[in-house]
Each structure stands twice: as C-alpha cells, then as structure tokens.
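Apart from one protein chain that is not included, each protein chain of the complex appears where it belongs.
For clarity, chains are labelled A and B in written order, and residue numbers in each chain start from 1.
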Amino acid sequence: MRNKLIALVLILGIITMATIGAAGGQEAKTSEKMELTFFYPVMVGGPLTKLIDQLSLDYQAVNPNVTVKPVYTGNYDDTVVKIQTAIQGKNPPDFFINLATQRFSMASTGVAIPLDGFIAADGAQGKAYIEDFLPGFMEDSFVDGKIYSIPFQRSTMVMFYNKDAFKEVGLDPNKPPTTWAELVDYATKLTKRDAAGNVERYGVGLALNSGSAQWGFTGFALQNSIGGKNLMSEDGKKAYFDTPENVEALQFWLDLQNKYKVMQGGIVQWTDLPTQFLGGKVAMIYHTTGNLTNISNNAKFAFGTAFLPGNKQLGAPTGGGNFYISAGISPERQKAAWEFIKFATSPERLAQWNIDTGYVAPRASSFDTQLMKDYWARMPQAKVAFEQIPYAKPELTTYEASRMWRILNDNIQSAVTGEATAAQAMRNAQAQADEVLKKYQ
Amino acid sequence: MKKMKRTVKTNLTAWALLAPSLVFLLTFTVFPIFRSIYLGFTRYELGMMKPEFIGLKNYVDLFGSAIFWKIIGNTVAFSLMTVIPSMVLGLALASLVNHKRKGVGFLRTSFFYPVVMPMIAIASIWMFIYMADSGMLDQFLLKLGMQPMNVLSYKESVKPAMAFMYVWKEAGYLMIFFLSGLQNISGELYEAARIDGATGWTAFKKITLPLLGPTLLFVSTIALTNSIKLVDHIVIMTEGAPNNASTMLLFYIYQQGFAWFDQAKASALTVIMLVIMLAIAMLQFVKSDRKIHYN
Partner (left out) sequence: MKTGHKHFHPAFTIGGMALGIIWLIPLIWMVGTAFTEASYTMSILPKTKPTLDNLKYVWNAVPFGRYYLNTLIVVVATYSVQFVTVTLAAYALAVLKFKGEKLIFIIIFIQIIIPNDVLISPNYMMLADLGLTDTKLGIMLPFFGSAFGIFLLRQMFKTVPLALSEAATIDGCNLIQIIRHVYVPSSKAAYLSFALVSVSYHWNNFLWPLIVTNSPENRTLTVGLALFAKSKEAVMQWANVCAATFIISAPLVIAFFIFQKRFINSFVSSGIK
C-alpha cells in the first residue's frame, strides 16, 4: 500500500511537471513560421466555428508561412471582455473581430491601430477596396476620420414571420406589416388564446435581455426620431436618450406588452426567441439576419422575412463585428494580419459567408457574384436584409460602449418590469450616460 | 549551546517545510489583499500606464451611487433568502436521514448530488425550468390553471427564484454538517426523554437544538460565506437583469474589472467584500464558546 501511494504521488508529480513544462514550452517556441492569433465571436445560429476554421485553413493553403489560429471567444459580450482581458493580461491576439461599436474604446485605449497606412500602401487598389464597402456598414469604421476596422460579420435586424399563422387568421402572407399601426393590428389578430384566456401564441416577439434590448431599441428609435436621428452623436461623445421620440418608442414597447397584450411580458431572452418562433409560440419576431439559415433549416412552416415596420420613417439597426488589428505587435505581424483580412473580405468569400451564415456581406461587389444570385433565387427571404441596408444605421456606439449599453439595457428593463415609466427610464438613462461621457466632452 | 543549535536547526527546518506553501499563500492571498487596498485609492483604467492616486474618490463614488446600494441590498437579501431556508431544510433533512432505515441511502444521495454538480450546469438546467411560458415552472402553473410567472423577468421574483435554486443545491451540503452534529448527541438522552414522555418535536426542541448550538453557528458562517461569493449562476441566467435586480457584489466586481476595465473600482469593491468576509469570520470567532473549530 505504501509503495502504491508513493508511486501515485510520483506519477502525479510527473504529470504536473509535464504540464508546467508544456506551459513553458509554448512560450519558448521560435517563429520561423508566423502564427497569428485571431479572436472571434459567434452570435448567430449555425456551427460557425467550423467555417472560421476552414477560412484559416484555406488561407494557409495559399500562404504556407503564415498560420492563423482562430480562437472562438463566445458571444459578443464575452468577446469584448476576452479581448480586453487579454490585453490587460499582456497577451493580446494579433487581430480580432470585435463589435463595430467598440471602435471608440479600441482607439482611445490604444488597443487597435488605424488602418489608413495599409490602405494607402495598397494604392489605387486599396482605395477601390474601401470604396466597395456599403456605406451603411463602412460608416461605423471611423474614429476621428481614421479607419480603425474593416466590416466583416455584419448583420441587421429584420422581421421573421410565420406565413401559416398569417393564413390561419386571414392575413395575406405576402403582406407583412409595414407600420407600427399595422404591427399592432396584425399582432392582435395573430395572438391566440385558449379557453382559459392563456396565451398560446403571441403576435410579436422582441428580445429584451441585457445585451439585446439596446439593439432592438435602436431600430424603434430610428423609426420614430425626427429625420431618422440616431441615439448618439457621430463622434461617440454624446447620447440622446431622453428625447420625447425615444420615450414614445419605449412606450410603444410597453404598450405591446401591457396595453395590447400581444407581446410576452417581462424579458424574453435573445437566444430563446428563435426557438419560440420555430415552436409556433410567437408569430413575428425581430431578430438578426444571422439567424436566417438556422430558421430556414428548422422551420416546419412557411416563413417570410420583412423590413422592420416603420413609423415616421423606415429604420433598422446594423450590428455585428469588424476586423481590428492589435497595437503592440510587430509591424510584420500587423502586415500579415492585414493580408489575411483582405483575403477574408474578398467579394466571393463574403458572398459565401453571407450564404453560410445569414450575415449580410458588407461589400457591394459581393452581390454581383453568381454565388449570391443563385442564393437569392434559392432563398428569396435573404434579399430583404440587403434591401433594407439603405435605411439602416449603426446601433448605439460611443466611448465606453459596454458601460453605455448596460445603462440603456438596465433602464429599458426598469420600464419593462414596471419600476419606472418610459419617461423616467429614459431620463435616468440620460443622466447616467452623461456622467460616463462627461470626461470625453 | 547544543540546545540552541538544535532550536536554530528546527527553526530552519520548519521554515523550509513551510516555504512552498508560504510562497503561494503570500503571492495569491496576502499580497493581492494589499494590492487591492492600494489600487482602491487610485484611478487605473485600460490604456493607463500607471495607476494615479485619487484618495477616497472611488469609495465616495460608490457610496454615492444608487446601483451600488441596490447591489449591496441584493446581496443581503439573497443571503437572507438562502441562509435560513437552507439551514432549516438542511437540519430537517439531516434528522430525516440520521439513522438506518429503509430508503435513507436513497435520500442522502438525492439530497446531496446537487453539491457535486457544477453551479454552471445547475444554472443551465434551472434556466429552462424558469424559462418564460415554455419553461417547466410556467407549464406547471398553466396546468394548475394559474398564470405563468416568467420568474426571471421581474425584480420581485428573480432573487427568490435564484434563491430557491440555490437552497436546492446547498441544503444537502449543510445537511451533512448537521448530520455529524446529530451523531454526536447521545441516544440515551432521547431514551430518557422518551421515558419522560417527550418525543418528536418536544425532544427536538429540548435536546437536539440546544446541543446543536455550536454546529448551528458553524454552519451559518459557511452558509453565509458561500451565499455571498456565489456568482456563476448570474453569468448564465440573467447577467444581472432586470435592471440589476439580480446583480450581486462579486458579479459587480467581475463587471467593473473585466467588462468595463475599471480595475481601480473593482479593487475598491474587493476591499468592501473583504471587510464583509472579515465581519462574518468575526461572528464565528467572537460568538463561539468553543475554541476554534480546527484545534
């Protein structure tokens, strides 16, 4: 027994040494071949990690000297945390996909570098490359006139609706609602109750959990604001939360829940919403285009996609992630990262990416490719996202974006759960936002 | 002379044996405490080369912030909602499984298994139990002809819902301390009580409870400490929603430090947390008649 115990301890000891050795060994590896680390998030359905792995393998096949190691870092919130943690831990990735909305923070904290130098070095080709990106997406790449990021996995919010449910209640399945008034009308018809008065199907669904509410709200704010004014100034230093129009927009949400009772009360999770839609528990949902593949693979009914219903005008939020290159790595590595980014954002790659995931390809020329034309023929629902882009604007983007998101989310939730009125909630949000942003004025 | 030499040698040996442990305890417990105290007096955000001394400003900001007090309130409320119920239940379960009878093995197993499951796994399961409308709880309510509650959505219900889950996980853990306490109570006492006609509840009140005194105190510190540092489930279930109704102190530290990169605020909050932990420990040491449990 004693010998056994000693042997056990010895074995455990060896394993430990090996582990520590392995951990040390990784650091010591010399880099004749360059290995670039690349953080990326996945927010939408479908096994995207496999596609990204494939992307890096494809790149390696063409560029045998550069290995790109993609690291899946969770959803967007988690990824923001991970990137900053890695930088704080002095172990930054070489490049990464982060929310477009993080660009002010990425620039002001010196985490990412401006890319204008690389673009200029590519000459006329570089200029043509940048000009090919759709303005709706390219708009949120700039900080103080410099380009800090390249659009990649970009999405916008569209409405998914259940055509079978439309038919069932006598609505034309090819005429989704186009205004708030119609939305209320349709949703009322689509809401189905059982004999006891319990709701079997809601008319409309929106995700209101932390990290999602602010996205949907951007859309409603854009639809209702004067001249389509957004929630913040373009330089990211001011928030406009407590305008009467935004209060109205929030009140409209509350009315959908409490007055018309056509939307689930309380907070529905972003991730539960598609499941509820597919399960027939809600007839129309506001969700990302990124969920299209997922929904079309699993829907057991006919479904359609539509523009978000407008009010004063049409409006929709864009969202999603851009490529950034880290500061604090060697110029050679930065250059290599730039080459990979160009590879990943070639028109065909982006078209394929759009088809595989439902993200909207951010380059105009992607939509001229045969790939895309075939795809639209096969899946007409995909076209809506592209057509809506001219009406779309960036979601809430300011300095300290994570904190600002939290403020807006918290206060929207306070109204949704009845702690505050819409007006109080937006006033509180404004006060808290001003407090955070005052040092940037 | 010889004796002194031996003392020196013993001292050296002792310190040499302790050195490996000390290195880690000093580096990852003692030093970090001082570092937090220091950083709590500074401004230190992402992108800053060095922390900048700002005195008590972090504390002034925190004490002046409604969210901070809400979170302290949440933490206290959650502790109240979990500590007492889990102790009462733990004691009840312990009395139930205290002696050999049919089914006791089954009961011990079924009450204790949540303890060996990761909180993350438990939160993932309970998230579906609590899910709006389609979740098991709301389905159950519907079957009873009641309205679905969507418990995680509302500030009134989110903490009780989480507390209920936690009591489910923790009661089995506390059960075993009560069990070892109960087994130290002599059976003869109950025998004598029975002859006097005191059984069941009376015996429990007159014999069990008083004799369990030290165990109760000890278990209450464990329960309190555990409930205060519980955080994993928030990451999975709500991220603090709705409007910070489920944000607890340690989750707030995580947010400040790792989502908003304000390590100085996180440090100030850590110091506040340390003070609370220290206060709980005092409770144990001051109130306990027994000498320290460990000796």
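Rule of thumb we're sticking to: contacts are C-beta pairs under 8 Å (C-beta built on N, C-alpha and C of every residue); 3 or more make two chains touch, one makes a residue touch a chain.
The structure displayed is predicted, hence computed values, not measured ones.
Chemist: Among B:M48, B:I67, B:L80 or B:L107, which one touches the chain that has been omitted from the display?
Modeler: B:L107
Chemist: Which of these, B:L56, B:I84 or B:M117, touches the one chain of the complex that we don't see?
Modeler: B:M117
Chemist: Which one touches the absent chain: B:G135, B:P148 or B:P242?
Modeler: Looking across B:G135, B:P148 or B:P242, the contact with the absent chain belongs to B:G135.
Chemist: Among B:M149, B:A203 or B:A241, exactly one should touch the missing chain; which is it?
Modeler: B:A203
Chemist: Since one chain isn't shown, list which residues of chain B touch it in the complete complex.
Modeler: Residues 10-11, 13-15, 17-18, 20-33, 35-36, 39, 93, 95-96, 98-100, 103, 105-122, 124-129, 134-136, 139, 168, 172-173, 176-177, 179-180, 182-187, 190, 194, 199-200, 203-204, 208, 218-219, 222, 225, 229, 231-232, 235-236, 250, 253-254, 257-258, 263, 266-267, 270, 273-274, 277-278, 280-281, 293-294 of chain B touch the chain that is not shown.
Chemist: For the chain that got dropped from the picture, name the residues of chain A it touches.
Modeler: 1-2, 5-6, 9, 12-13, 15-16, 19-20, 23, 26-27, 37, 39, 42-43, 45-49, 69, 71-75, 78, 82, 85-86, 88-91, 93, 271-272, 274-275, 278-281, 294-295, 298
Keep this in mind: only the chains that are shown with their structure count from here on.
Chemist: How far is the middle of chain A from the middle of chain B, if each middle is the mean of its Cα atoms, in Å?
Modeler: 36
Chemist: Quick one: in the complex, what on chain A touches chain B?
Modeler: Where chain A meets chain B, its residues are 77, 80-81, 84-85, 87-88, 105, 108-111, 196, 198-199, 209-211, 264-269, 272, 275-276, 279, 281, 400, 402-403, 406, 409-411, 413-414, 416-417, 419.
Chemist: Once bound in the complex, which stretches of chain B touch chain A?
Modeler: Its residues touching chain A are 45-47, 131-134, 142, 145, 147-148, 150, 152-155, 238-245, 255, 258-261, 263.
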